[in-house]
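Let me give you the structure first, and then I'll get to my questions.
One chain of protein is taken out of this complex; the other chains stay put.
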Amino acid sequence: MDQVNSTNGYKNVVSMRGIIKRFPGVLANDQVDFDLRQGEVHALLGENGAGKSTLMNVLAGLYRAEGGTTMVHGQVVNFGSPREAIEAGIGMVHQHFMLVPSQSVTENVLLGLDEPRFRMNLSRYNRKIEEIAQQYGLHVDPAARIWQLTVGEQQRVEILKMLYRGADVLIMDEPTAVLAPSEIEELFKTLRSMTVQGKSIVFISHKLHEVMDISDRVTVLQKGKVTSAGIETKDITRADLARLMVGRDVVFRVEKKAVDAGDVVLSVEDLKADNDKGLPALNGVSLEVRQGEIVGLAGVAGNGQSELAETLAGLRLALEGRITVNSQDATNKPVKLGIRQGISLIPADRTQVGTAPNLSVTDNVIMKNYDQEPIGQGWIVNSLEAIKYASELKEAYDIIVPNIDTSVRLLSGGNLQKVILAREISSEPRLMIAVQPTRGLDVGAIEGVQKLLLAQREAGAAILLISEELEELLSLSDRIYVIYEGEIMGEVVDGDIDKIGQMMTGTRLEQIEAQGVA
Amino acid sequence: MDLLIILASGVATGTVLLYATVGEAFAERSGIMNLGVEGMMLIGAMSAYKVTAATQNPWLGLLVAMFAAGAISQVHAFIAITLQADQVISGLALNFLATGISLVLGEGLTSLRDVVPQLPNFTVPVLSQIPILGKVFFDNHSIMVYIGFIFVPLAWYYINRTRPGMHLRAVGEYPAAADTLGIRVYVLRYYYVFVGGILAGLAGATISLSISPGWFGALTTAGQGWIAVGLVIFAQWDPFRAAFGAYTFGALRRLVLDIQGPSTLLGLANPFFYNPHYAFFLKMLPFAFTVVVLVIGSREANRKRIGTPAALGLPYIRGQRGL
Partner (left out) sequence: MTESEMKKPALGWRLPFSIRIEPRIDNPPKWFSPMLSVIAVVFALLIGALVIWLGGGDPWAAYSHIARYSFGSVGVLSDTMVKAIPLMLVGLACSIAFRMKLWNIGAEGQFFLGVFGASLVVLLPVLPEDAPQWLFIITMIISGMLFGALWGFIPGFLKARYNVNEIISTLMMNYIAIEWNNYFIYAVWSEGGFQMSRMFQRNAWLPRLSDLGTTMPFFRGLTTHMGLLFALIAAVVLWWILAKSQWGYEIRLIGDNPRAAEYAGISIKKNIIFVMLLSGALAGLAGMSEITGVVHRLQGAISPGYGFTGIIIAWLAKLNPLAVILASILFGALILAGREVQPSGIPTLIQGVIMVALIASDYFLRNRVTIVRRVEE
C-alpha cells in the first residue's frame, strides 16, 4: 500500500523519519526527515559534509542508521545491504562511479544479479540492455569496456544498471560534478524523461543553479540537520536557499584587489605528454601566467588538467614542447630543482599525493624543505627547528589539531588542506599551481583557501588555478583558459560563461567568434 | 639425454606448479595476495602422505590434503580480510606457521618410504599414439597430470565466461562496486583464498603421492611454492599462461638433471659431464629463470592496461572512498 498524504494527495514513495547516523567523532545525520513523492525530482541540497550523501547511503542500504525509520511504498524497511535496497526499487548512482573498468557495459549491468545463473550469454544480454537504453535515451554500446567510455557514458551505464534492476527511485549523488555543460543538459533531459515514466529521483547537489534548474522540490541539510524540508522550488529564491544551506548570508563575490600583472613567470609552449596509460593527454598546450595574476584553467575532469599540473612540476615527462619558469628552462627538470626555483603544487588528491597519512603534522609540513637550512643541516634533520616551524605554521594557518605529533590521517579534509597550503605557501613560491584546492571542503574552509590564494596573488605570485568549479574560477581568476582533450580551446578575460561552456565541449574560440560574426 | 623425456617429465613436474599457480591466481583475482603458498603446499604434501600412510588410501590422502591446506589458508584470510592487515606480512606469517605445523606433524614420516601407496599412473589409449605429442602428454603420466589438462580450460572458462567468474573479477578489480550490487566481497575473498589453499594442497599432495613420492621435510617442495607466486605474475593471472609457464619450468628442472648425462653436447665436450660440481650452477637455473620470467612479466604488465587486479593487496573497508 502506498502511503497517501491526506492534505495534498501526493503519493510518497519514500519517507524517512528521525534518521540518526554517527561516524567516529561526527554526528552525520541528526534526526533527519525526508519525503520523496512519486514522479518528482527532489533536490537534496547542502554543503560538503552536511550529511546529504550519508542520508542517501542509509536509504540505499550502504549504511545502517542508528535511529529513525524508513518507509518505502508504505512499508517499514531496514536495509542491511545495497542489494536489499535495490530489490525494494531504490538505486543509487554514486559520485565515484561503481563500475569495473576492465569489464564490458553488459557485464557491469549484470553484476550481482541472479540471472544468468552460470554461463554468460553476453550477446543475448547485450540486446536486452540495448532495448532499455533506447527506452530512456541512454546511448551507449553494451559491448564496450568501461575504460573505453567517456565520463558521461559511464554515468549512463550507472543509470542503466539501476533501471535494469527495476529501480523506481533513483538517487543521483552529485551527478553533474564530472560533466561538461552540454552533457549536463543531456542528463537533465534523461532525468525528466524518467520522471514522466513514473520514476522518482533524488538529486544530491551543492550547486544552487542546478537545483533551481532541475528540481521540483528541495530539502536543505546543514550540519546534519534539516533546515528546510521539501519546499517547492518555484516558491524559493536562490539567495534563500544559500542562506538555508550555510546558515548565514553568503557573499557570492570574493573581494579581489586590483593587482597589475608583472613579468611572465610561467610560459608553456606546445607541450605534449602522455597519461599513465601511455595515451596522449596533452596535445600541444601553450599558456602564460604572469606575476600577480590568477589564471584559471577550466575544463571537464580528465581533459589533461592533472597531467598538465604534473608535467609543470616535473612529475611527468614532457614529450615535446618547452616549459619556462622565470625565463629559465624548466622542461623535464628534477622535481627538487623546481621546488628550489619556487614552483609549488597543490595537488588535487590530498590524501594520495599531498600528504603521508601516518606521519605527523611536523613530518608533513617539512616535506619540501627538510633538506634546507635551517631544518636540514648537513645530513640531519634538525628536529627542534622542524618542531618550531610546524608550530609556527599551526598558529599562522589555524590548523586545528591536538598537537603537531598527530598523524595527519586523523585530520579533517579542511585541516588537511590547511597543512598542504601552509607547506606550499610558506615556501613563498613564485609560481603556484593549485589543482582543485577547494574540492570537498565546507564553505568556511573554501573561503579561507580562496583568501589565501588571493593573498598570494597580491604578494606577487603567479597562480595557475585548475578547477572544475566554474563559479570558483570566475570569481578568482583574472583570465581563464579552457582545456579540452589536451588542447587549449581559447582564453577568456571577461568571464563570458557561454563561451567557456562551448569551449569545454570542444569548440575553439575562433569558431565561436566566427559563428558570432556570421 | 632425450628431448621427449625432458618434455614429458616437464609436463609431469610442471603439474605441481600448475595447480599452485592457478590456485594463487584465483586468490589474487579476488584481490588477496597469499604468499603462503609454499607453506600450504607443505601442509598438503605432509597430510596427504600421513593420511595415506595410515589408511593406505591415496585418494583419501589427497582429499585430506586439500582440506588441510584450505583450512590453514583461512588464517591468512582472517588476518588480511577481516583484520585488514598487510597481506605481504600476513602471507609470510602463514608460511612460517604452515611450515612449522607440517614439520611437527610430519615428524617420522620420512622413514615410511616403501609402505605408502601412490596415486596411479597410466597411458591414455588412443591419444598416446599421436607422434611426439602422445609421448609428451599422454604416456605413462600420473592421473594428476591428466586432471591438470582438464582443469586448465575449466578454470579459464570459469573466470572469463561464467557469472561467478565475473563476480570474482569484479571483487578483485573494484570491490566497492561489487559491494553496492550485493556481491558479498568478504565472503568471496574468503572463498577464493580457500580455493587457493585447496589447490596448493592439491599441488603438495601431487608431489608427495605421485611426482616425487615421499616426505622430506621442507625439501619436499623445495621452493616451488615461491616459484608459483612468481609465475602468477608471468601468467598475468591467466590459467593457460600459467600452464605454459609451469610446464616450461618443469622441463627446465628436468633438463638441469639430464644435461649432466652425455659426454658431449652439440658436438662439444660437455662441461657438466666432466665436472659434476658445475651442477650447483645448473641448480640455480630454475630460480634465476624465475627472476627472468618476472622481468618479462613486469614489463608486459607495464605495457598492457589489463593485468594486475586493481585492488590486489588492498583491504576492502566498506564506506572508504576510492576503492
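Every chain is named by a letter (A and B) in the order it is written, and numbering of its residues begins at 1.
The rule we apply is simple: a contact is a pair of C-beta atoms (placed from the backbone, for glycine too) under 8 Å apart; a residue touches a chain by one contact, two chains touch by 3 or more.
Bear in mind the structure is a predicted one, so any value in this text is a computation, not a measurement.
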Hidden partner chain, touching residue among A:354, A:414 or A:448: A:354
Touching the absent chain when the full complex is considered, from A:236, A:367, A:387 or A:497: A:367
Per the touch definition above, residue among A:78, A:328 or A:383 touching the missing chain: A:383
Missing-partner contacts on chain A, residue numbers: 22-25, 63-64, 313-315, 334-339, 345, 347, 352-359, 363, 366-368, 370-371, 376, 379-381, 383, 402, 405-407, 410
Interface with the unshown chain - residue positions in chain B: 35, 75, 78-79, 83-86, 88-90, 92-107, 223, 226-227, 229-230, 233, 275, 277-278, 280-281, 283-284, 287-288, 290-291, 294-295, 298-299, 301-302, 317-320
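Definition applied: only the chains that are shown with their structure count from here on.
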Contact footprint of chain A on chain B as seen in their complex: 161-164, 166-167, 169-170, 173-174, 176-183, 303, 305-306, 310, 318-319, 321-322
Complex interface listing, chain A residues touching chain B: 57, 60, 62-63, 81-84, 86, 92, 94, 96-103, 107-108, 110-113, 116-120, 147, 161, 277-278, 352
